[in-house]
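Presented below is the structure to which this report refers.
Apart from one protein chain that is not included, each protein chain of the complex appears where it belongs.
Then we have subunit A:
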Amino acid sequence: MCIIEKKTIFVTCGATIPFPKLVSCVLSNGFCQELIQYGFVRLIVQFGRNYGSEFENTVQEYGGQKEDKMIPIERLGCDHSARQYTLMDGKLEVIGFDFSTKMQSTIRDYSDLVVSHAGTGSILDSLRLNKPLIICVNDSLMDNHQQQIADKFVELGYVWSCVPTETGLIAGLRASQTEKLKSFPVSHNTSFERLLTELIYS
């Protein structure tokens, strides 16, 4: 089932609102160096709609080289605008795409570690698939629910969280490689099912 042949970190910024700070941090030399040290050889970034050219600029700023390899777009659920690069003298492969229609299978099949923005959908996608997850809160959003939800999940020990800076992300990565998370409880609840059943058949 699992087709991870290369140790991969998957970064998701959410579909609609771009998260430039996170993109720039995960591509930074310091973070990539750390990734290579921990044995990661592939970085997949889902950067959000209408952010393709900025993504390319950021990669090139950090010395990324464009590669013309076949990307498994079918499996990743992305379209032909997906791009592949290499960073750190070819030691790290980078794949970038705007959006995936198969988020769950991308996480299941292509991720050893997930870094996600603090949207509940993305958080649940990873946790339900039992993937280790680092949440990065977008502090430039006006919505403080993301901060609350991140704090709550950290408090419960289901995820690590970090701020969108290079040192923040490195700290998160180190934690993920040395600490263990609590397992996320299953969502099926018998009492809730009983409540629904009683109501439906009353």
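In this section, contacts are C-beta pairs under 8 Å (C-beta built on N, C-alpha and C of every residue); 3 or more make two chains touch, one makes a residue touch a chain; residues count from 1.
Quick note on the criterion: contacts and distances are computed from a predicted model.
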"Exosome complex component RRP46", "UDP-N-acetylglucosamine transferase subunit ALG14", "Beta-adaptin-like protein C" or "Ubiquitin-related modifier 1" - which is the UniProt name of the missing chain: "UDP-N-acetylglucosamine transferase subunit ALG14"
Given A:Val41, A:Ile73, A:Met88 or A:Leu124, the one touching the chain that is not displayed: A:Leu124
Contact footprint on subunit A, counting only the chain that is left out: 15-16, 119-121, 124, 145, 148-149, 152, 185, 187-202
